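Incomplete set of chains, arranged as in the complex.
Each chain carries a letter (A and B) given by its place in the written order, and its residues are counted from 1.
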Amino acid sequence: GELQEECARDQTVLLQANIDNQSGELLGYSMTRLLDKGALDVFYTPIYMKKNRPATMLSVLIKPEDEQKITKIILAETTTLGVRAFRCPRYVMRRDFKSVETKFGAIKIKHSFLNDIEKYTPEYEECASLATKHQVPLREVYDAANYCILNQQWSNISK
Amino acid sequence: GELQEECARDQTVLLQANIDNQSGELLGYSMTRLLDKGALDVFYTPIYMKKNRPATMLSVLIKPEDEQKITKIILAETTTLGVRAFRCPRYVMRRDFKSVETKFGAIKIKHSFLNDIEKYTPEYEECASLATKHQVPLREVYDAANYCILNQQWSNISK
């Protein structure tokens, strides 16, 4: 069987704009706004533009049906005068959720899979709030979650 | 009405090349050459390549009809052996120009608009030469230009 059939595959659009006349302070706000309005992902890449300008490339990954709406938000919130649009297919692993019970409390686990590939990712927000509540380093909460996951998978084969 | 109808939309090509065997000194010169030859935008992105190489990705945004001409310049001016070409539509705001009279002198303003989105951008070169001439920080010249713009828009509504 082909990978296309085996794993979910969707169409996405990557919007890009180069920004050399807006401050980082305003760009930090734009990221939040774009995520609130339905962007799948928002990220910044440092770039170097003409006239010795350290600048920032804004990238926004969206569903094709949001192209109009999100482009308008980028044009309204940022100083850019132009937005490039790249249409691209995206391979995505299927996913469901599990929960593990750690000494810090229950933690939701994202379980993603594709044929023989299987991954488990503790949910960041839950781990972060447990770390803050128990005043322990975040990596200890992740360790606790990962231990529970591995315990189910590995305990019978590892010495 | 759709955004496609409302704002100017054109086709552009984004050319990319990864460069790990040329110095920053030569790349600085290439940027100038490419802009002189009609590139719409040229920018550099820091990347990390194999064998522990800090490298640079050259990106050149062009009009579709310049694809042949600009690709040849990239191949001639840089050490790269390959140039990738991405065709992408670009949403652009319509624009015209205004002028404001500041205490430092007249400054050209780019006025861009799209439905209810409207932006005013003082022209960099004019601001920079006035700042140098008057020996004041550039941000003071921008402040003066922005004040004039806002004065026309805001004075009646702001206390």
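We take it that a residue touches a chain if its C-beta (ideal position, glycine included) is under 8 Å from a C-beta of that chain, and two chains touch if they have at least 3 such contacts.
Values in this document were obtained by computation on a predicted structure and should not be read as measured data.
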item: Homomeric complex, total chain copies (2 given); value: 6
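Keep in mind that, in the parts below, only the chains that are shown with their structure count from here on.
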item: Whole-Å separation of chain centres (CA-atom averages), chain A against chain B; value: 28
item: Residues of chain A defined as touching chain B within the complex; value: 18, 21, 45-51, 55, 57, 68, 71-72, 75-76, 79, 81-86
item: Chain B residues within the chain A interface of the complex; value: 2-4, 7, 12, 14, 31, 35, 41-46, 59, 61, 86, 88-93, 95, 110, 112, 114, 117, 119, 121, 124
